[in-house]
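Note that one protein chain of the assembly has been removed; the remaining protein chains are unaltered in position.
Per-chain numbering from 1; labels A, B and C assigned in written order.
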Amino acid sequence: MEERNYIQGILHASKTLLVGLKTSIKIFFEHHETEQYPENRDTLIFSDRNRFCLEMPHNEKNQYKCIACGLCQMACPNDSIHITSEMVETEDGKKKKQLVKYEYNLGQCMFCNLCVTACPHDAIQFNQEFENAVFDKKKLILTLNHPGSTLAEKPRPVVTPKPLETLKTAE
Amino acid sequence: MFDFSIVTKWFHSLLTGVMPEWAAIGIECFIVLLFIILLYAILAIALIYGERKICAFFQCRIGPNRVGKWGLLQVFADVFKMLTKEIIKMRQSDRFLHDMAPYFMLLASFLTFACIPWNKGLAILDFNIGVFFFIAVSGIGIVGILLAGWSSRSKYPMIGAMRSGAQLVSYELSIGMTMLTVILLNGTMQFSEIVQQQADFGWNIIRGHVPAIIAFIIYLIAGNAECNRGPFDLPEAESELTAGYHTEYSGMHFGFFYLAEYLNLFICGAMAATIFLGGWAPIYFPGWEGFNHVMSLIPGFIWFFAKAFFVVFLLMWIRWTFPRLRIDQLLSLEWKYLMPISMLNILLMALVVCFGLTL
Amino acid sequence: MALIRKPKIKSIPYEDFKDNESLEQLIDQLNEKGTNVIVTTADQLINWGRSNSVWPMNFGTSCCAIELMAMGAARFDMARFGFEVTRTSPRQADLILVCGTITNKMAPVLRRLYDQMADPKYVIAIGGCTISGGPFTKSYHVVKGVDQILPVDVYVPGCPPRPEAFYYGMMQLQRKMKIENYLGTVNAKQKDEHKQEAQALQQKILNEEQEA
Partner (left out) sequence: MTLEITTIAPAELHAEMLRLKEERKMDYLRNLIGMDWGEEGLGVIYMLESSETGETANLKTLTADRENPCIPTVSDIWDIANIYEREVFDYFGIKFLNNPDMRRLFLREDWVGYPLRKDDKPEQENPLRMDDEPLADTTTEYFLREDGTLASRQHTIFAPEDYVVNVGPQHPSTHGVLHMRVKLDGETVRKIEPVLGYIHRGIEKISESLTYPQMLAMTDRLDYLSAMQNRHAMCMCIEKAMELEVTPRIQYIRTIMDELQRIASHLIYYACMTMDTGALTAFFYTFREREMLCKIFEDNFGGRLIMNYNTIGGVQYDILPDFARQVKEFCQALRKRFHEYQDIYTTNIIAQQRMIGVGTLSLDEVISRGVTGPSGRASGWHNDVRKRHPYALYDQVEFNEIIRTEGDTNARHWNRMDEILESLHIVEQLIDNIPEGEYQVKRKPIIKLPEGDFYQAVESSRGEFGVFIESKGDKSPYRVHFRSNGLPLVGAMDAACRDQKFADLIAIGASMDFVIPDIDR
């Protein structure tokens, strides 16, 4: 910074201050684009990559795709997912794991997407429902499978050997 | 211009007609008190709302808009809230002084508030050393701040209060000097007389031209500093001293500080309007008879408020633009720049008046 | 009876809110002993004021605090609700938004901040860390949920939550404020399980001071 004498100093200072004032008054008269949240609720759309809450999509017959393999539970870094499953015998005599309860702790989830990536059947996904505040902490432990829902019957999924192998080594 | 003193005189004679003089004066005092408190509250609420909206617009936002239409009820909600908050009593504080400090602030702003001539013949305190009185009572506020800082027995308030002490003592000088400049021009210390002269001979800022404009600018800077408002908000310096001298105050006691801040802002604006911008005097352009006639139909207090709020807007503009000064810069601004300049300015004004160079 | 059963919030219908059951349960609990009409009307006025003038404290420890800043900034503008007067001194704040992880070392500090606030005061736990330790549940130095040390009013999940989710949480809090009985002093009994603990500690300090 070059040396300035007393008068030059005052003039320089006044100039910079006036530049500041000019900038701020310009903004004062600009149009302000503020998103007005509760008023714009209907028009608020997020890209589907946003992750606000885990959900298990059910089809119109109240069926989900989860086979209770437990990969998501294992992938979760902080145990936010808890799967309760039981062994049932299918008609053709095979033993099969079936989902009883898929508990997900929203209050603990860190939305890292590892569970969704780990799932071999696309049974879970993140939704864009961000209005999740509650008064009671217990309400944040969600059961993702709807009451009375069953496993979707579909042509046997082509299970790649990869996830099975993963399961074994992870155990 | 309508002279308001007709109303007040008529009212006085009405009262003295039915009761002894002392009782009449008592009733008048009571009415004036009510008037002041009411006006004080209304102005504070208007200013707080205004500041929040204006500051929002400076900051590319839109400000309060959910409580009432355009957020008009926002400040009322704040007042209700504030009244119902707990006032914390601290074990270690100097309880008596701690509780008294906010009232000192209020007292100072009430007394200075009373000096303002609202309209022709409408001033609560109006006597021949009005300017002197104004400067004297505005100094009471600093006592409140110092007490608040001292009695909290906490480190941040203490630093804030000390800063405030240094700041106010310094900037009182500049305020005094700029007012002296005006007194030189008008030859009186009575506010009503100062305004009357401006109504007759033109606003001081035009009549006194160069020295008056310099004085006006210095007054704005020093007045801003007196109000502890940014960029001179060192005593409360949020980012440094958490909340400065009122860190330990809660509930309505804090509310008083908050109100006093805005009222001081208004008083600063009103005083600038009174001594530089002609108070309640309307705009007159020599030669434009029709225009001047229309202007004189607008009541004086509207002129006054318009000017005061204009200055308040200027101060808000400044506040929401500049960064905060540091304590040494603050003091060097006053002692190295404002004070010498305002001293020279007095000399200049004296010369101008002496040689009859006023416009 | 002038009792508010369904607190109103501009632009969001009552039914759209989550967790209405807890709210209704609270209403029943607060009005067990019946209410006085005059008191209730006065309460409504005060509650209107209180719920529309929630001044949060400037408190943030980590990521969520940046979202709090973003919420104050132009795109989301906290000021629309009248929340923009963030106080840096706890004495003047009504609400503490616990933004970010609370560690064992920070816990006593946070509790002290809360104790320094003037009644009536509220707590919102923002983000996974404050609700349950979030990403750091396996840590040796993180408090697993601030409800262990403070009485939390609203939980806002997210990591970090969007500014809109913050607002949603704040509106939930407004609803809670609107049903309380200020003059009935019901909210004074705010279920602060840790108050006695804090008071005992305070008493201990006091005693130590007197001895010294």
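Definition applied: contacts are C-beta pairs under 8 Å (C-beta built on N, C-alpha and C of every residue); 3 or more make two chains touch, one makes a residue touch a chain.
Because the structure is a prediction, the values reported are computed rather than measured.
Q: For the chain omitted from this view, which of the shown chains does it touch?
A: Touched by the chain not displayed, across the whole complex: A, B, C.
Q: Of the residues B:102, B:211 or B:231, which one touches the chain left out of the display?
A: B:231
Q: In the complete complex, the non-displayed chain touches which residues of subunit A?
A: On the side of subunit A, residues 1, 12-13, 16-17, 19-20, 22-24, 27, 46-47, 49-51, 75-77, 110-114, 117, 126, 162-163, 165-166, 169-170 touch the unshown chain.
Q: Touching the missing chain, which residues of subunit C?
A: Touching the missing chain: residues 58-63, 65-67, 69-70, 73-75, 88, 90, 100-101, 103-109, 111-113, 135-136, 138-143, 148-149, 159-160, 162, 197-198, 201.
Q: Against the chain that's been left off, what residues of subunit B make contact? List them.
A: 55, 58-61, 155-156, 159, 163, 230-231, 233-234, 237-240, 242, 320-329
FYI, only the chains that are shown with their structure count from here on.
Q: Farthest chain from subunit C, going by mean C-alpha coordinates, please.
A: It is B whose centre lies farthest from that of subunit C.
Q: Using the average of all C-alpha atoms in each chain as its centre, how far is it in Å between subunit A and subunit B?
A: 53
Q: Averaging over Cα atoms per chain, report the distance between subunit B and subunit C in Å.
A: One centre to the other, that is 37 Å.
Q: Could you grab the centroid distance between subunit A and subunit C? Build each centroid from C-alpha atoms only and quote it in angstrom.
A: That gives a centre separation of 25 Å.
Q: Could you say which residues in subunit A touch two or more other chains, in rising order?
A: Correct list: 32, 34, 36.
Q: Counting only residues that touch at least two other chains, what does the list for subunit C look like?
A: 10, 74, 77, 80
Q: Give every residue of subunit A touching subunit C within the complex, in rising order.
A: 32-39, 41, 44, 52-53, 77-79, 105-111, 130-137, 139-140
Q: Which stretch or stretches of subunit A touch subunit B in the complex?
A: Contacts found on subunit A: 10, 17, 20-21, 23-25, 27-28, 30, 32, 34, 36.
Q: Would you pull the subunit B residues touching subunit A in the complex into a rising list?
A: Where subunit B meets subunit A, its residues are 54, 57-62, 65, 317-318, 320-322, 337.
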